[in-house]
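The complex is shown incomplete by one protein chain, all other protein chains being positioned as in the whole.
Take a look at subunit A:
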């Protein structure tokens, strides 16, 4: 009996262990020396104090850079300096580094769009014993003012045009710049020099003594090794962390720092774990957790209270980074009445190594989207993927045979569900050797490619960055002979780890040659079986390593130029996609085809090469719920092209969850269903009706909206505007839009549609907040005149609350076909939704959907369509492509029955009126997108 009890206790204990097993693979702040130390500094105020050296302040000859030294309070010689510049109008760069160039700290290269900046004129406006006032750019144009405050601890304020600070650096003196081990190394060097002198003096005794001393000193050498999860990080350079506090004055809401499965507005963290940015492969991640996930964008967007603008800060450091967020209430004397407190946010940035390099993007009042344009000017505008990628993607780990995909190709037609792309996960390769096909299961990939392309469909194949260690494999041999792999800490032997193929190595993407080599492997002759119809999926590029520390590569492995991996970690995935992108461009002789790439790992800048998905999510309601804030956060941090595994990658969704997931996923920029190999099959028809019908309907809605979505993709690639937007971005005056429920669980598509997903089981209606204005129910087309209130909206299983916004024109193609390609020549239906002033506007972009002709030879149509004074008219910005016929124009909310409707040739148009929903339908107006025209309603 005792034995049995013991056994059950044992099992119980194991169960407990099991539950927390995955989380324990990843560090907590307390398990990361530098994070704990910097937090300690904050608690005790024990950090080193640095102050400006006023005499060192100077602007360089070209008036590009302002420099000033920083002196540590317990030292005589300044060892650090601050460099301030403005690389883009309105963007201030603050860089802090060591003056001593002996042991260079790593500075990131190849992530920013360009390193040849067009510097703004730097000028010292005023200077006294307390401060220096700097101005970048001229008074007339967009400029930025920066105030440096002396005192016992340095402080930098970035000012808005009214002279008010929008960000304050080092306000709370949390600045830290660890140099301990370097001190030691320098001392050692000096000792050696002495030793050499001693040799010269031929005094052997002294020498012996010195040797002894040295030995003693070696014994004293602090051990900086850091152990975690059975792995030891040698940390040969010792602690080198950098940290800084940034205050966002008078700001209650700050956003960004993807990727985390938390709510959108960054919560205070000082009670618990900080937000962490360290790209890892995490299975079964939890919601509302600040643990790091697959990608990192160290950007915070601040929304100052009661202002119609956004500011941003980009902490340009790809090493392990933790951020503590806190709220500060300060008393102000300005207001005579009412509450005198002002709420500010503080971010305490802590990075393992590198330098401090910040870009502060200052938005002007009234311009909500300026910050995105600034950030993208720095790191690149989102790429413009081919149009098929805007449609629906079908994936599973794995479609194991060519036949299986051919079968899918038929099945989707049988069930009348449109689809554009079939995905090939790891099993299509020959023994997980990427760039190959398994000849037994995929005997003729080119034939497969042709079969699917006959219906206008595409393929996507997975290519991961782990290279199987197999001496007989030509690709491996090539990489090996060219010494392209990341090295162990000994700098000599290649690092080896365990991944899908077994023992593998990882190419050193920091090496430009490796990037070029990787790209060259995508050429059609080298990548046998690949076609122009096949695009690429980069997974496991954190990099993910099964037996590595925190499921990744050891930090003390070495890249080209003796750079330790810890310096670059978060940017590894970025560089992988960079290589893939360049390779896919070059594989076509004319270099004129747009690639599609999906990546799991990402960093700032990844948006210019790839679409991002949120990794290995789970099939449960909670994960569905938090998908929205994850994608919104990515959009705010400059990565608008994103989506998730619809249905949840792991575990089996029930029918309801699966259907609900499709309903919302159909509105996400990237729309793909994916599932784990151990889950039950869940192609759209598996669940049967009514679920299959609901899924079919969701996919068809997406297809009918493709002209609208494609236009948004184009706009994102030129203006950097997010496609999915929180309501407050579109309605900055509306304080209600900042409410937690509104912000996290409703979103806008561009500024034209509002989607409020159902993410709870058995929910059949939802309270949806509609900001002030006219709204039109997507399903019934009924109008709601909202004064900024919450409405209870029906949401039976068949539909989720979706609204068109009054004042917007949405182009659709109602003839949904088997794939988006087959809809290319179909006519357009314009949905014109009038606002309370009977006005509306929208735009449409059309091109061939796959080439760079729109860029290289201006072959595209971009047309603005507006409604005003009972007149619908166009303004064509460019019309160098085949015009698209308009088959129908629907006008909602005119509140009058027209006598007649005429086009610009005074031709009467056939129309009818449905008074029940205030809809005018104009039949076949004989107009097209690409020509200018106008319609008059009388």
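Methods note: a residue touches a chain if its C-beta (ideal position, glycine included) is under 8 Å from a C-beta of that chain, and two chains touch if they have at least 3 such contacts; residues count from 1.
Note that contacts and distances are computed from a predicted model.
J.: Quick one: find the hidden chain's UniProt protein name among "Trafficking protein particle complex subunit 2-like isoform X1", "Cytokine receptor common subunit gamma", "Glucosidase 2 subunit beta" or "Succinate dehydrogenase cytochrome b560 subunit, mitochondrial".
T.: "Glucosidase 2 subunit beta"
J.: For the chain not shown, which residue from A:482, A:900 or A:934 touches it across the whole complex?
T.: If we include the chain that is not displayed, A:900 is the one touching it.
J.: With the missing chain put back, one of A:286, A:496, A:622 or A:654 would touch it. Which one?
T.: Touches the omitted chain: A:654.
J.: Check the options A:535, A:766 or A:818 and report the residue that touches the missing chain.
T.: In the full complex, the listed residue that touches the missing chain is A:818.
J.: Counting contacts across the full complex, list the positions on subunit A that touch the omitted chain.
T.: These residues touch the chain not displayed: 11, 14-15, 17-18, 21, 31, 227-232, 401, 403, 410-411, 414, 416, 438, 440-441, 454-456, 652, 654, 678-681, 685-688, 814-818, 822-823, 826, 887-888, 897, 899-900, 908, 910-916, 923-924.
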